[in-house]
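Step one of this worksheet: look at the structure below.
With one protein chain withheld, the remaining protein chains of the complex are depicted in position.
Each chain carries a letter (A, B and C) given by its place in the written order, and its residues are counted from 1.
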Amino acid sequence: MEGFVAWLIITLIKILVILAVVLGVGAYLTLLERKVAAHIQRRPGPMVVGWHGLLQPLADGLKLLTKEDLFPRYGNKFLYNLALVMALVPATLVFAVIPFGPEFELFGIKIKPMLTDVNIGILLVFALGSMAVFSIALAGWASNSKYALIGSMRKAGIIVSYEVVITFAVMGPIILAGTLSTYDIVQKQIDQKLWYIWLQPIAFVVYMFAMLAETGRVPFDVQEAEAELVTGFTVEYGGMKFGLFPLVEWYIEVLSLSAIAVVLFLGGWSPINIPFLGFLDPLFFLGPLSPFVWFILKVSLLFLFVLWLHWTLPRYRIDQIAETAWKVMLPLTFVNLVFTAIIAPLIWR
Amino acid sequence: MGYIALLIFLFILIGLALVFVFVNKLLGPKSSDALQDYPYECGVPLYDKSAQSTFHQGYYLLGLLLLLFDIEAAFLFPWTVVYRYLGIFGFIEMALFILILTYGLVYAWRKGALNWQFEEESL
Amino acid sequence: MVKRVFERPLSWIERIFFIDFIRGLSITIRHAFRRTITTHYPYEKLVPPKRFRGFFGHKVVDGKEPQPAFDEWVERFKIKVEVGKSRCVVCMLCKRACPVPQLFEIEGEKLPDGRRRVSVFNMNMMLCTFCGFCVDACPVDCLFQSDIHETASYTRRDAVLNLEILEKIGRDWQRRREEEPDRIWIDDKNRERLWYENSVKLPEVKR
Partner (left out) sequence: MPWAKGEEFLDLKERFKGLEIEEKATITILRIDKSQLIDLLKALKEEKGFKLFIDHSVVDFPDKKPRFEAFYILYKVDEKKRIVVKTWTDGELPSIEKLWFAGKWAERECYDMFGIRYEGHENLVRAFMWETYQHYPLRKDFPLEGYATEYLPSLNEVLWGDNLQGLMNYDRMHTYVPTLEDLEITEKKRLKKKAQIVLNWGPLHPGTHGTMWFLFDLEGERVYQCDVILGQLHRGVEKLAENEMYNQFLVYTDRMDYLSALCSNQAWVVAVERLLGIEDLVPEKAKYIRTMMSELQRINSHLLWLGTYALDLGALTIFLYTFKEREKLMDIIEGITGARLTISYTRIGGVRMDLPEGALEVIRAFIKRFPKELEEWERILSRNRIWLRRNIGVGVISKEDVYFYGLTGPVARGSGVPYDLRKFEPYDAYGWVEFDIPVGENGDVYDRYLVRLEEMRQSLRIIEQCLNALEKMKKAPFFAESPDPKKLKLSLDGIGLKVPEGEIYSSGENPRGELGFYIYSKGGIKPYRVKIRPGSMYNLCIYPKLMKDRVIADAVTVLASLDPVVGEIDR
């Protein structure tokens, strides 16, 4: 009984930490994005609210919270609101299986810095990831706007196409690790002294493409394509509801998929890897904190890379995206899978 | 145990999402304007009142393909985990499986299911 | 004479190694570490060039009128000249040159000593196109366009410039910028920020 209470308390603390980190970081990533975009475009970005705009996310949030609640004529209210729940919940739930660092001991209790280490972690991530398609389809349908409908259909088409690609792309690292648990995959990479990106470059590139596509980032942001569809499926949403969709899509999902990419390809919390030889840790002086810093560093670098792409490239057309997925990406992942199956026994030794 | 934690997290998240759904109703101002809930269509009268009609998108085939390939993927996942214990037999079986998958893809490709719908129709 | 432009297909090396993306990315990242060039508007402001066509003003009599035109027009209309008051000779040429003449309301009054002077000079800025024809038409260099460009107001009535405001703008202009040389623009920290890559060197001018 006592063990259960302790477990419950630890779990609740973990949930709180995850929520705070995800929503807080998500909010501040908007500021980061605006700053990065601004400097790429030779502007200073937000400067007025707080020192260098540091309070800007709060001001934005406050503004969104005090907007009028509008609902489009002839729409479907229940589905309209359900879409929002369906968007937020699965995207955030993914963080339950992301390992932020190695197991550590605090007050005599062994704690894994993840909510729960289920043995089907990766499968869970992609199962939850494909839930996004429901939220988007519902949002577009319930809004009763043609722009919303077209935007949601486009996004649904992209997710449908890239869901297949991403599942086949991650099979490579899973074969090498031989487990679906996210924690164990990282542990395996450390044990084998190998980041899987060295053996899976194709899978990594495909994964990155699929990640951009699933999160609706440039060059795949056809669902919002402001020049054609105004803002796509969120066109009839207002206030905090409008704020949440981009938050979920552009920040929380990018964050979670970046974290998964780090777990699968970049060795999780491990420091810089020299293939088959070992690891090099320039941050050794941080002691036990170093793995956490490495993890955050890798995720944020990936995130910055996504931003960098976002503010450089034009966008594809929807049919080109879908065709790329089926005609280029999917065959590539098949090739990669067979290749991995052949070389995998060499790694296990 | 691990799944119970997930369940707790799920409920907390649903609660949070509901807060976000209703927060604007509580905090936002209320105004009444005859056209404020008019669906957005660039400021002109709607041609058809409802947008919830049939919508030909060419995704239907993609959806079918997704079903097929995702189920195949679901078969492959357990295989990836236990591949190291299966040896050469596993490899051959998997290669056959992927070959069939590839054949399915090629079939769909040849049939034009992967082309965008409008290009096909103009043929 | 005729120059053909055409496209070249992407090579395979460019395709496989994403050379095209890398090229673009390298440019944007280089820009990210350069200086920003924007003016932080309500906190920093550009000084408009001298020729800027902003709100109107009446130059006042200060002994620098264009001669002999001014004396001729004064004699012709028997205008009473007072130092520090508008140079206007009520010739109505500005109204005639204007594409939207309704925006002017000009009246002269007769003083006891038989001379005349301008009594009403209203300009409705809501109708104005800021083309400057009235300024070209003014024979005595009285009506002019100042560098006032922040002209938003809360009421429509504020958009009407009357004689008092016009004279005030004129006096202010004559004090600040009348003496300035006819240069493309004056050196200004914010403008330099935009132009720093071009390294413009304008001849020195004291202000």
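As a working rule, a contact is a pair of C-beta atoms (placed from the backbone, for glycine too) under 8 Å apart; a residue touches a chain by one contact, two chains touch by 3 or more.
It should be emphasised that the depicted structure is a prediction, and the values quoted were computed from it without experimental measurement.
Enquirer: For the chain that does not appear here, which of the shown chains does it touch in the whole complex?
Expert: A, B, C
Enquirer: From the list A:I15, A:L82 or A:I150, which touches the chain that is not on show?
Expert: In the complete complex, the chain left out is touched by residue A:I150.
Enquirer: Touching the absent chain: which residues on chain B qualify?
Expert: 41-48, 51, 53-58, 116-118, 121-122
Enquirer: Which parts of chain C are in contact with the chain that was left out?
Expert: Chain C touches the missing chain through residues 1-8, 10, 14-15, 20-21, 23-24, 27-28, 31, 37, 48-53, 93, 96-99, 102-103, 105, 122-124, 126, 129-134, 136-137, 145, 155-157, 159-160, 181-185, 191, 194-195, 197-203.
Enquirer: Suppose we count only contacts with the excluded chain; which residues of chain A make the list?
Expert: Counting only chain A, the missing chain is touched by 37, 40-43, 146-147, 150, 153-154, 218-219, 221-222, 225-230, 311-320.
Going forward, only the chains that are shown with their structure count from here on.
Enquirer: Think of each chain as a node with edges to the chains it touches; is that a line, ring, star, complete or other?
Expert: Topology of the interface graph: linear, an open chain of contacts.
Enquirer: What is the distance in Å between the mean C-alpha positions of chain B and chain C?
Expert: Roughly 57 Å separates the two chain centres.
Enquirer: Measure off the straight-line distance from the CA centroid of chain A to the CA centroid of chain C, and report it in whole Å.
Expert: 52
Enquirer: Mind pulling the chain C residues that touch 2 or more other chains?
Expert: none
Enquirer: Applying the document's contact rule, which stretches of chain B touch chain A when the two form their complex?
Expert: Going through chain B, the ones touching chain A are 1-3, 5-6, 8-10, 12-14, 16-18, 20-21, 23-25, 27-31, 36-41, 49-52, 55, 57-59, 62-63, 65-66, 69-70, 73, 76-77, 80-84, 91, 94-95, 98, 101-102, 105, 108-109, 114-116, 119.
Enquirer: Given the complex with chain A, which residues does chain C contribute to the contact?
Expert: Residue positions touching the partner: 21, 24-25, 27-29, 31-38, 40.
Enquirer: Please give the residue numbers of chain A that touch chain B in the complex, ascending.
Expert: 7, 11-12, 14-15, 18-19, 65-75, 81, 84-85, 88-89, 92-93, 96, 115-118, 123, 130, 141, 143-149, 153, 156-157, 160-161, 163-164, 167-168, 171, 174-175, 178-180, 230, 235-236, 238-241, 244, 318-319, 322-323, 326-327, 330-331, 334, 337-338, 341-342, 344-345, 348
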